[in-house]
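Yeah, one chain of the complex is gone here, protein chain that is, but the others are all in their spots.
Per-chain numbering from 1; labels A and B assigned in written order.
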Amino acid sequence: MGTYILRRVLQMIPVLLGATFLIFAMVFALPGDPLAGKCGERPCPAAYAAAFEEKYNLNDPLPIQYGKYIGNLAQGDFGETYNGIKVSEQLKERYPVTAKLALMAILIETIIGIIAGVLTGIRKGGFLDNLVLVSTLVVISIPIFVIGGLAQYFLGVKWGLFPVTVTSGEATVYQLLLPAIVLGSLSVAYVARLTRTNLVENLRSDYVRTAIAKGLTKRRAIGLHALRNSLIPVITFIGFDFGALLGGAIVTESIFNIPGVGGYIFRSIRSRDGASVVGAVTVLVLVYLVVNLIVDLLYGLLDPRISHD
Amino acid sequence: MTTQSTKTRSQGEFTYTPEDGRLLEVEDLYVEFHTADGVATAINGVSFELNQGESLAILGESGSGKSVTAQAIMGILDMPPAVIPQGHIRYCGQDLLTMDPEQRRKTRGPEVSMIFQDALSALNPVFPVGWQIAEMFRTHRGMNKSDALEQAVRLMERVQIPGARDRVKAYPHQFSGGMRQRIMIAVAIALDPAVLIADEPTTALDVTVQAQIMALLEELQEERQMGLILITHDLGVVADVADRIAVMYAGRLVEKAEVTDLYANPAHPYTRGLLESIPRLDQKGQTLAAIGGLPPNLMRIPPGCPFNPRCRMAQDVCRTDLPPLREVAPGRLSACHFAEEVIDA
Partner (left out) sequence: MTEATVAETTAPSDPHDTSDEGEVRSLASDAWRAMRHNPLFWVSAAMILVFVLMAAFPSLFTRTDPNFAVLAESRSKPGEGTWFGRDLQGYDIYARCIYGARASILVGLFTTTGTVLVGGTIGIIAGYMGGWVDSLLSRIGDVFFAIPLLLGAIIFLVSLPEFFNNNYLLVVLKVVVALVVLGWPSLARLMRSSVIQVKPNDYVQAARALGASPLRVIGSHILPNALAPMIVVATINLGAYIAAEATLSFLGIGLQAPAISWGIDISSAIVGLRTTPHMLFFPSLFLSLAVLAFIMLGDAVRDALDPKNR
């Protein structure tokens, strides 16, 4: 087990380096002059420009710049934006909001998705089954920005059921509820379908037949024996989905005006603020890789047939 | 627990007492499968009975309805697509088919129990084997976790699993095929059932292990005076264990006899064909006679005797008239128009 984790962590390093380099290279290629507008209408004095370029290593070729960046990153230094603000400070401010949003979305997709999947799986072909199948298909088909816009308008503005936007800097659970539902809506549909498919398959399995032959109640045979096995891939999906949700937050956060990392990255890209983009995405990739590792380990715990030796 | 000739068992408010040792009576049972392609009649008017301490082998090819019979008795058919349009399955005089579902559930395990062919898929892969055995005691006896687990260890010892106490927390995939089947048996006999159904219990196993498992089953049956139903396609497996044999073909019983009678003088051409296909030590060098052809499609069973297209003795009457199952000699039933000639042959 220990060696497995070690091997996985070692495998993560080249992936993390590759992903950050990729982002770094793309940001490096961003058009536009970082010095533009620094000194009012006029071009900057040569001395200032030189100092500025020296500070941000702008004269180095890409690999050197990247090497210096990674060197600093390894020491926990995310660098500064061109405005001299520490990126780490910004991330500390933004990430909790997005993490809260993503966790709420995960919670929603898990609870609603699994319940819907179970209810439809045990009554395959029934009214509820078809209703959920159709509605999940609809949810999967409607892009998230349309769902977001509609939910904001109807649930927020028209019927006043939820706060329309996040007003203060401190996003409360209540304020994030509607965005989390929107963010999680696509995954709810996937989780429901995945649960249903697996449950239907497992209900036909030999060991569920054994469970019935053992005289167990239907509730126990389905709710414990079949469901326990059906949920293994579902939990794996939910784990992997965490990364996708962090990425998807970019749209949700822009619709609901949430001061999270998605909006932050988006604005940083538009303002050509490389250090912020690379820093934020690096953390995102790191979180994704760590969550993947945890999911893999969890998988081994849930399914004794998988061994991590 | 008890080895007296007639045992009285009670589950809650219900009592099951076999009358004259008669445990199980299957009477004129029909099972159909309603599928998109049509209706397949898997069991076509089957009747038999099982007494205390008796071993009955049900023999037949794939699709003969032998496994469906077992599943119908156990009440684990998927309904739909399966439908039981008529018939009775009486356990100690009470019809399982009309019984209240909750009451019937409580018979599964303590009264009637079952062993499946492939223990690897029949045991739940994600729970320890001890837990799966203990589940019987927890569900039906309301035992607490540690007591139930203690019982599981004893059962694992009883079915001769080496190092039972250490392996009680192991998972099914960590056992060999034979050991897994022993665990399956431990689950089935946990609550000392009156009837044990073994559905091809050794088909998935190596030859040497097959013999061990059959020996264990026989031993347990004698020790507990269970009624044992052995479902198999393999005449060789059941010869030592079974008292009586019922041969099924295309959903019908075609022959029923004491095991010695059936081996000595089969009363149905199909049974004879089965016997001739067994390799024998005293017939070295002879080619085995296999039965030509395939069993009929259950949606289009031919008119007359269902075996007639494959029967070497088939006459015109076999193609038009369905032969009834009738007594052709004392204690012997056969569904062949020419049963007497078959016996004498």
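FYI, contacts are C-beta pairs under 8 Å (C-beta built on N, C-alpha and C of every residue); 3 or more make two chains touch, one makes a residue touch a chain.
What you are looking at is a predicted structure, and each value in this text was computed from that prediction instead of being measured.
For the chain left out of this panel, the touching residue among A:Y4, A:F266 or A:Y299 is A:F266. Across B:L123, B:L235, B:L253 or B:L325, the residue that sits in touch with the chain not pictured is B:L235. When you scan B:T17, B:N297 or B:Q315 for touch with the missing chain, the hit is B:N297. Per the touch definition above, the residue from A:A19, A:A99, A:I115 or A:L224 contacting the chain not shown is A:A19. If you put the missing chain back, the residues of chain A touching it would be 11, 14-16, 18-19, 22-23, 26-31, 137-138, 140-146, 149-150, 153, 157, 201, 243-244, 246-248, 250-251, 254, 265-266, 269-270, 277, 281, 284-285, 288-289.
In the analysis below, only the chains that are shown with their structure count from here on.
The part of chain A that touches chain B in the complex is made up of residues 204-207, 209-217, 220, 225, 228-229, 232, 302-305. Chain B contributes residues 74-76, 78, 105-110, 113-114, 116, 118, 121-127, 135-136, 139-140, 171, 173, 187 to its touches with chain A in the complex.
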